[in-house]
Every structure is written in structure tokens, then in C-alpha cells.
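First up is the structure itself, then whatever we jot down about it.
A single protein chain has been removed from this complex, and every other one stays in its place.
Every chain is named by a letter (A, B, C, D and E) in the order it is written, and numbering of its residues begins at 1.
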Amino acid sequence: DFLLALDEVKPAFGADDAELEDAIPYGIMHFSPSIAAILNDGLLYVENVRQQERLRHTAVLLHGPPASGKTALAAHIAMKSGYPFIKIITPASMVGFRDEVAKKDHLHKIFTDAYKSPLSMLIIDNIERIIEWNPVGPRLSNNILQALVTLLQTPPPKGHRLLILATTSRQSVMEQLDISSAFDREIRVPAVQDTRELAAVLRESGAFEGPAGGVDEVLDRVREYTNGERVGVGIKTILTTAETARLSAQPAEWFAEQIAGQIARYNPLRG
Amino acid sequence: DFLLALDEVKPAFGADDAELEDAIPYGIMHFSPSIAAILNDGLLYVENVRQQERLRHTAVLLHGPPASGKTALAAHIAMKSGYPFIKIITPASMVGFRDEVAKKDHLHKIFTDAYKSPLSMLIIDNIERIIEWNPVGPRLSNNILQALVTLLQTPPPKGHRLLILATTSRQSVMEQLDISSAFDREIRVPAVQDTRELAAVLRESGAFEGPAGGVDEVLDRVREYTNGERVGVGIKTILTTAETARLSAQPAEWFAEQIAGQIARYNPLRG
Amino acid sequence: DFLLALDEVKPAFGADDAELEDAIPYGIMHFSPSIAAILNDGLLYVENVRQQERLRHTAVLLHGPPASGKTALAAHIAMKSGYPFIKIITPASMVGFRDEVAKKDHLHKIFTDAYKSPLSMLIIDNIERIIEWNPVGPRLSNNILQALVTLLQTPPPKGHRLLILATTSRQSVMEQLDISSAFDREIRVPAVQDTRELAAVLRESGAFEGPAGGVDEVLDRVREYTNGERVGVGIKTILTTAETARLSAQPAEWFAEQIAGQIARYNPLRG
Amino acid sequence: DFLLALDEVKPAFGADDAELEDAIPYGIMHFSPSIAAILNDGLLYVENVRQQERLRHTAVLLHGPPASGKTALAAHIAMKSGYPFIKIITPASMVGFRDEVAKKDHLHKIFTDAYKSPLSMLIIDNIERIIEWNPVGPRLSNNILQALVTLLQTPPPKGHRLLILATTSRQSVMEQLDISSAFDREIRVPAVQDTRELAAVLRESGAFEGPAGGVDEVLDRVREYTNGERVGVGIKTILTTAETARLSAQPAEWFAEQIAGQIARYNPLRG
Amino acid sequence: DFLLALDEVKPAFGADDAELEDAIPYGIMHFSPSIAAILNDGLLYVENVRQQERLRHTAVLLHGPPASGKTALAAHIAMKSGYPFIKIITPASMVGFRDEVAKKDHLHKIFTDAYKSPLSMLIIDNIERIIEWNPVGPRLSNNILQALVTLLQTPPPKGHRLLILATTSRQSVMEQLDISSAFDREIRVPAVQDTRELAAVLRESGAFEGPAGGVDEVLDRVREYTNGERVGVGIKTILTTAETARLSAQPAEWFAEQIAGQIARYNPLRG
Partner (left out) sequence: DFLLALDEVKPAFGADDAELEDAIPYGIMHFSPSIAAILNDGLLYVENVRQQERLRHTAVLLHGPPASGKTALAAHIAMKSGYPFIKIITPASMVGFRDEVAKKDHLHKIFTDAYKSPLSMLIIDNIERIIEWNPVGPRLSNNILQALVTLLQTPPPKGHRLLILATTSRQSVMEQLDISSAFDREIRVPAVQDTRELAAVLRESGAFEGPAGGVDEVLDRVREYTNGERVGVGIKTILTTAETARLSAQPAEWFAEQIAGQIARYNPLRG
């Protein structure tokens, strides 16, 4: 029934490849040794699952602060995997479904599709949103939650293998809801930690270059602001703010202020 | 597929232009330097999004006390933008839908329409009402909330750009529900702060003019009432109360009393 | 489209005129100067809305203790207004609808009808019941609440004007649910405050007249009971209790006892 | 339209007359002066409503401990009224309806039927059950509650009159849910208070008569048990327990024990 | 319409007779005088209801610890009654219905069927499960609860009589939910209290007989364990555990251990 399966499944290349690429608009920058470690870990599981026999699936949770690069890293690992079936499930791909039952059914269908390929990868992005969690109440869709936890723990049929990469910026919520224990392994994705890492990001991205020596000005100001302590802002925030500055021809000063605002937001005690 | 998209989308001019104009019945008065700053900021994002490539969307939250002019300012920015697709989503435009599922679907449809244009702006007015928030319970539509937060964070397809301007008079609720973090930037819209600003508004609107020297009487009375401290009343309240006074030929005294009542309402400790 | 609108809307005269009259079975008695003030205020808004141009609607909340005459006063103002479209929405007119969605749709339809006339008045009676509020839980229909608040704040289309008079005996609930802020103005309707006002009501209604000198006996007994302090009973209670006494030929004593029971109910500390 | 109404309404005599009689299987015994007072009060309202013109309806709540005779008294008043339309709404008549919406619609229909007759009486029995109240939660049907409270306060159309008698053994629940204030008047139905009243009931019912002098034995034992204090057991309990004793040929002793058990139940501190 | 009714109702003999027998697999053993007392009480009500005229129904609640024999005793009473209509409603007979509305309708239908016979008995087994009670929340079906309480208190039509026997192992829940007051009488079914009663059960059942003198060994061990205090284990547990021991050829020791485990479970303070 393997040949049959190949028939039934539309090639994953193309459509989803574009979607994966789209998740990494600024590429992957090596601003810290932890980036290589994460990719290494991810690819280790890619190879591992490929060879599994008695084990037939592995579920990995990438967690870290907002904007720290979780989705991009998962997409990067997927693109490097060479797996014949790759699918990314995002909250955006769920919005069109009527209600939680329809969403749960869609989730189930994607897993069922993945089971048809001998080697599949599913990225489940922002699982706190997939289960419709919101902090007041608290509220969530128990319907989707139950399906998700069950699917995370169920191996595909014999002769098939499945790697699941999920992302979340709410690890504590995952613990609280007992979702964490459905994963075989967790990988922590850090924010940009200090001004040295910030410098690396800005230099690699080419932001604030030119005669004005903007990068140094940015770093000076941020150092002033943090007084040498933790920066703790996600790389996505840094890169998109830098692009905004560039498009609007804003000076380094404006950029530094924005970053300071973000530091205050995520480090309330100091800000 | 761009030409196709132009075909599918009804021209935004006309219908919504009238709606935008209707949101600014008293024009925009420059009673404080912050007004120019807000408009500047807004137009900066208008230009920025127009040029985006890797980034493809930006979501901005205008928040401020009730009646402070949030909707008018968003509408003004939209009218100045020159964007080919502009749509305003208000709680009133949602009332006709049966239930939260129908509302969520409508919201989704509007975003899907916006994605068809190369350059779109969506104004989402009073998002606390869009999600059906009420302070007792507390209650809200998690269905709409999840869709909204997801749509705020999702870029349009490649080659398309989207600017979202949302308004709220309940910023603390946005924080509580973790909606704030879905915005790229927040702009604070202030109330009319002091009697100097109040004077500017009254003079520009032409209220209480004439031989009776009404404006000065108003200011004297309000000064008496506030004892020189913060006024903190929204410009919409001031302008509509002044019009009410004019239509009913009420004296400056009546107007001052009404304003005093509003000050008491929003500054309970003093009133 | 104004002529068209006239066609579409059934004349408000007749049907609703009878309904308005039916809300004032005992007429309006001037037992206190506040009655004239309330009517004055109401008619001021009637004239004001008639002349509105930039402003196109006003929402006024009549609140006061149970039986204080809120509905009768609103109906009286409506009858005096001369508006071409007048409609009264009561909890009784909502009972026949299946559920909160049907009720919400009905509410919306009435507003939509009102928008077709150039000058409309809507009375929304007992809004705490319209939103299905009950004190245990607390519970309410958030569906209807959201529609109501939105409709209260939405002006009719250009060239149309709308005056909304709503009534409630639960002002604190309105504050709690943040419904109050959707009104442009609040008018307080007082109960019958003291024995002097009570005397005025009894005399104007012709109750306890005749040789037996019943009114004085009533007043003496009530004075005894209240020890000269606040009466605080609604005029509807007084008039219907007096009619009950008359129909059953009960003496002044019986009437005074009933009133005392009501005083105890609404002034628990003393009773 | 009065003649028409007569046509549409099936004669109330017959069907409901049997149902009313069925509610008074043991007749009405005058074991205490309060019984005559209650009947008097009830018939006073029967006559009163008959003559109403400006007033068109009255709602009376009969409340008292379980088994105290509330339903029988309401049925008795109805039978004596001579009203052309009488209908009794019991929880049992509601069981067959699918859900709270169907029950609410049924309630509404019965009121609408009553409005067609010029003079109608509705008995609403055990309103705490009609609204589906249960003490855990607490829970109830807000749907039915809202309809009930609204219908209690709504007069029939002009030229029609309506008397509503409702019963409850949960007056405190009525207060809590703000249902009490929808009634024009409350009548308290007492339990059998002391051994003197108990003796009257037993003698009138003919229980424990014969050579064995059973009534005195019962009274002695109950006196012993209560130590001369309050009995507080409903007349229905007394009469059905006596009938059970008679059918099973149980001695006075057995009866006294059962009554003691009931005293303990409703007077927990002493029992 | 009595002859007609006989036509409509399928004979209760046969089908339900087998079901009743099936509820008493081990017969009724007289291990304590309370057993005869309970049966006596039950049959007293059987005869009583048969003769009722003004009274037309009686509802009796059998309550006691789990496995104490409530269902078997109710079934035994029913089999001895000679009533022409007997029906047992168990949670198992409800599982097949879709939801609480379908279950409520089924319950109602069974009562309606019973009303067609001149003399009916309904056994409602484990009413805490019938109302879907579970201790977390707490949760229950208010829909079914309301129907049940109403049906328990409603007499059949004139000329018909109904005896209801209900069972529960959660008397405190019945009190909490105010279900207890819907019963005319409660009968307590005790567990096997002490080793003397345990001996009686084992001897009558023939367990642990033979040369090995097993019964005495069991008793010695249990005495040791309870230190002469209360046993408090239901007879069903004792009989099924003894049968399990016999089928698996387990020694008296194994049996005693199991019983000790049960004692610990239901007497946590000692165990």
C-alpha cells in the first residue's frame, strides 16, 4: 500500500517548500553558538527518525521567547531534511475553519496524510494558538488539545516514520496543560542575549552600515540603556525594526529607542 | 494574478471613502503638538509599508481614552494614504452577523479580500467590542479573539502588503488578553489635557463665539472646577457637547457643567 | 431615497401611539418640580436631535428606582415629540423570540427600520431585562449586550437622525457592565420622596377623598411610620395601590400599611 | 375582537376544573385562623381584578414551607373565582417539552391564550422548578426566568384582565433572583404550627378515631417530642402520613414517629 | 380508558421479570435482622399503594454504601409485589441515548407508560448516575434532574397508582441537590457490619467450606485486621470476591486480604 500512498499524497515539494522559505525571510544568522547547537540537534533527529524501525516517530518542542526565531529554525531544519513529505500547520492555516471541531478534524487529516508517506515531517507552529489558548479564564479548546496531545503520542503505521517539530512561546502553559509530557524532547531557542550578539546580528544583516558608523551608535545607546545587563530581545524584532528604520530612513537613535522599548517590555523589573 | 486580483476586488474608493469621511465629522484640529506627531507616525508607516519587501505587513494599535479621536485619526491617515484598498471594520458592521462564528468568518473574509490588492489598509475599530469583551465574567468571544490575533500576525502573500490600524479605549484589556503583543507598534492618543488645549479646540470649532465672550466664561468655570489640574476629556465629547449647546441655545455655563461632569467621571478621585 | 424610505416604513402613528398612551395609564402628575425638569430635559433633546447635522443621534438613559415612572415619562416625551417614527422596545415584545440570537436580530431590525425615517425615536425599556440580566451568576446575554452597546453608539446614515431613550432601574448594573458610557446623557427619575409629595399624588389622583378625610389619615400614619424621614416609594406603586384600595373598598389604614411595607422593602435599614 | 377571542379559546371549564379539584384531594381544613385570612385575601384579589380598568393585572405569590398547602389554596381560590379562563401551569406539565426554549415558548403561549379571554387566572405552581432551579452551582434556566419575570409584569391588552397566582417553597431564592419584585403582593402560607392545630387537622380528617383514642396518643407523643415547641410540618405531610397509617393499619405510635422525623428534618437544631 | 391502556402496554411479565431476577444473582441472604425489616417496609408500601385512592403514588429511596444490596432488595420487592406493570431504569439502559435531552425524554416516556397501567412500579437504579453526577465541578445534568424530581412528585392520573423505588449510594449528594425532599420515605440499607454477619453470609453462600475449615480462618484474619471493630463492606463485594476466590482456587488468606483492602478503602481512618 506504499505505492498507493505515494499516489494519494500530492508531492510536498513546491507549495510547502515556498511556505518554508517564506518563514525565513532574513535567513539564519549565527549570532551565537547556540544556533548551531539547535540546528545540530534538529538534524540529529532528522537522521534518527529516518533510521527508526521499532520507534516510528519523535516529537520535539522548540520553545523560547517571542520573536526568538523558533519558526525559522524549524523551517530551516525541515528544508535541510530532504524528507518527501513536509507540512507546516500554522494558526493562520486554521483561521478559515468554522469551529474547534472543524479545526480538530483538519489537524487529524494532516496527520493522516503524513501517515501515507514513508517519511514525514510536520511543523506545528505556535501550539498555544492552535489550541486557542488565551490567558483570561483561562480558556482553550479542549477538543483540539485532546486531539493534539493524542496525535503527538501516536506513531504512524508500520513502515512509516514521522518527525514532529512544534513551536511555542508559552512553555509554562504547556507544562500547566500537561502538553509538555507528550514531547520526546525540548529545545530551548534563546533571544539575543547581549550587545555582543546584537552587534553580530546588525553586522550580518548589513543594517546601519555606511559612513555614519550607525552600528556603534546603536550599541552605545543600548549599552547605556541596559547598563551592561541582559538584552533579551528576539532576533525577529531586531531585524524587522532595522528594516523599518532603513525604509523610513530613521537614524540609529530611533532604532535604539525602539529596542529599549522592547527590553522594557520583556524585562519589566528593569525597564 | 495581480491583474486578476484587481478584477475581483471592488474599488475601495467611493463606498469606503464616504465611510472614512463620515468618521471625521469635525475635521482634525491641532489643539496639541501630539496630534501632528501621531499623524506623522501614521504616515511614516503608510510609506514604510508601501516599500516593504521582506516585511509585508505592519500592525499598529491606536489607544487612548474614550472619545479622544482614535477613529478619526485612523480614518484621516487612511484617507491621506492613497492606498488602492482601504476597508474599515467597525462593531456596527458586525452587528448583523448571527453569532461569533459568522463574525469571525466575516473578519477573515475581509482580510482575504485585502490580500488580493497589492497594497491594502484595514482599520479595525474598537477591537474590545469586535471581540465582544464585557467586564463582567469577564466574557469575550475566544473564537473571534483567536482569529483576530492570528490575522494581525499573518503577512499577506508575496508581492502584497498590508497596513493594519486598530483602535481601542481599553489598552489594559489588550495587555491582559495578550493581544498587545500581536502589534508591531502602539500609538497613544491623548485626551484634551488642560484648559489651554480646551481653548484651542473651542476657538478652532467656533463654539461660544460672539459678543457674549462665551469661550472665556467656559474656561473660567472649568479652571475653577479643575483647580488648574488635568482636564482629561476626549475631543469628541467636547465638540458634540458644544454642538448640543449651540443647537439648544444653551449658555456657556451649561456647557461648562457638562464638561465638569465628564471630568468627574474620568477622574473619580477628584470629582 | 427618503421618499422610498417613507414607503418602506409603516406609519408609526396608530399602533405605537396606542402603545405609548398605554404606558401612561394615570397620566403625568407634577408632584415635584423634578418632573417638569425631566420633561424639559427630554424635550430639549427632542428639539436638539431634530436640528442635528454633523451629530446624527443622541442616546439618553432614564434611570431611577422601580416604579418611579421612567417608562411613562419616556412615553410622554415621545408622544410630545411629533417625530414621524417612534417605536418602543420592551422586554414583553422580546419574549416571543426563540433565543438571544433571535432577540439580537430583532433589536437590530428595529434600529434598521428607524434608520429609514429621517427622524426617529426609539424607546428601549428596562434594558437590564433586554440584556437578560439576573443577579445570580451574574448572568446576561453577551450577544444582546454587545449589539445593544454598539447600536447605542452608532449614528444613522447621513440625512437621518435618531433619538434613543432607554430606561433602567439598575443603574449600578449599567456601570458595572460598562453600558453607561454608551449614553450621551443620564436623567435621574426620583421616587416620591416625602409625605408632602405623597399628599400631592393622592390629591391629584382623587384617592381617599370624600367625607372620611382619608388622605390626612394616610399621611398621618405614613408620617408615624417614617418618623418624618424619606418615603422613597415609586409613584406607580402608590397609584396602583390606591386603585386597589378603591376597588376593594379598603380603608386608608390598609393603604398606609401597604405603603409602609414598600418603604421597609426599599429602605431595609429602617424598616 | 372579544367575541372572536371567545371563539378561539376552548372553554376553561371541564378539563382544568378537574385538574383544580385534583389539587385539593383532602379539601381545605380550617385548622388555624390564617387559612380564612389567606382565602379572604385571595378572593379580594379575584374581585379586585374583575373590576380593574386602568390596572389590568395583578400577580400574587403564595409562599410557605413544603407541603403547607400552597397549591391547594391557589386551586381553591381559582375554583371559587368564577373566572371564564383558568389555567394551571405545573412543573409536570412542562416535563414533556424538549428544552428550556420549548418550555419558555409554552409558558408564553399560555399567557397569550389567557390574553384572549376578558378575565383570566393563571396558577403557576412551584416557580422554583419552572425556572429549573437547583441549589448546586447554582443553576437555573435564565431563558425561562427572563420570560417569567417579564410575563408577570406585563398587563394583557386593553379590555382584558389577568390574575396570576404563583406558588413557591423557596422564597429566599425568589429574593436572590429578584423575582419577588415582579409580584404585586406576597401571601405567606404557614405550616401546622403546634399540637393544637395538629389536633384540629386530625379531628377534621377523621384520622385515628375509634375506641382506641388514637388522636390523644398521637398528640401526647408529639408533645413529648417537641417539648411544647413549634411543630412546623406541612398539612399535606400530616394528611398523607395519616392515610398511609390507615391503609397499612399502623398504630398511632408509628404515625407520631413519622411526624417526629419530619419535625427533625425541618427544625434541624432541635431534632 | 383502562381497557385501552391494557392494550397499549406490553405485559410487564417476561422481559422485565428476567431483568429483575438478573439483579439478584446470589439471592437474598438474611445475614442481619435489618434485611427482613427492609423487605417488610418495602412490601408494606407495595400493599399500601395498591389500596390508595386519594393518594395515588409513593416514592421511596433506598440508600446505603456501595455494594450493600440496594438493587437486589428493590428487585426482590418488585418480584414479590404482583404488580401488573414493573419497569427498572438503570444507568446502563440510558447509555444508548444521544444526550441529556434524549435521556430525559426516555425517562418521561417510561413514566407515561407506567401511568397507563392501573398499578405500576418503577425502579430507578443509581439515581446519582441517572442525573450524570460527577464530583468534580460539580457537574450533573440539570435537564434530567429537573425531570426526575418533578416525576417523583407527580401522581398518575385518577384511577392509577404508582410506587417508585429509587436507589443511591450517594445520599449526601441527594440532600445537597434537594432531591431527597422529593421522596416520601427513605430506607437505609446497611453494609455487612461485623464478623458475625460476615460469618452468616459466608456460611449461607457455601464459600470456603470443606475440610480445610476456611470460614474460620477468614474470620480470624478479618478479626485481626479490624481489631474487633466495624467491617462495613457491602454484601455484593463479599459474595463476588468469594466467587473469584473459588474460581481461581485462592485460599482463605487471599480472600481475607481482599476484604481487608475493602475495609481500608471505606474506613480510611483505620486502614
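In this text, contacts are C-beta pairs under 8 Å (C-beta built on N, C-alpha and C of every residue); 3 or more make two chains touch, one makes a residue touch a chain.
Only a predicted model underlies this, so the values are computations on that prediction, with no experimental measurement involved.
Shown chains touched by the undisplayed chain in the intact complex: A, E.
Touch with the chain omitted from the figure is made, among A:Val95, A:Ile123, A:Leu163 or A:Leu177, by A:Leu177. Between the chain not shown and the residues A:Ser34, A:Asn143 or A:Gln171, the one that touches is A:Asn143. Of the candidate positions E:Arg50, E:His106 or E:Arg129, contact with the unshown chain belongs to E:Arg129. Listed by residue number, the positions of chain A touching the unshown chain are 44, 47-48, 51-52, 54-55, 58, 101, 104-105, 108, 138, 140, 142-143, 145-147, 149-151, 153-154, 158, 176-178, 181, 184.
Where chain E meets the omitted chain, the residues involved are 22, 25-26, 66, 90-92, 94-96, 98-99, 129, 132, 134-137, 139, 240, 243-244, 247-248.
Just so we're on the same page, only the chains that are shown with their structure count from here on.
Shared interface positions of chain C, defined as residues touching 2 or more other chains, are absent. In terms of which chains touch, the assembly is arranged as an unbranched chain of neighbours. A complete list of chain pairs in contact reads A-B, B-C, C-D, D-E.
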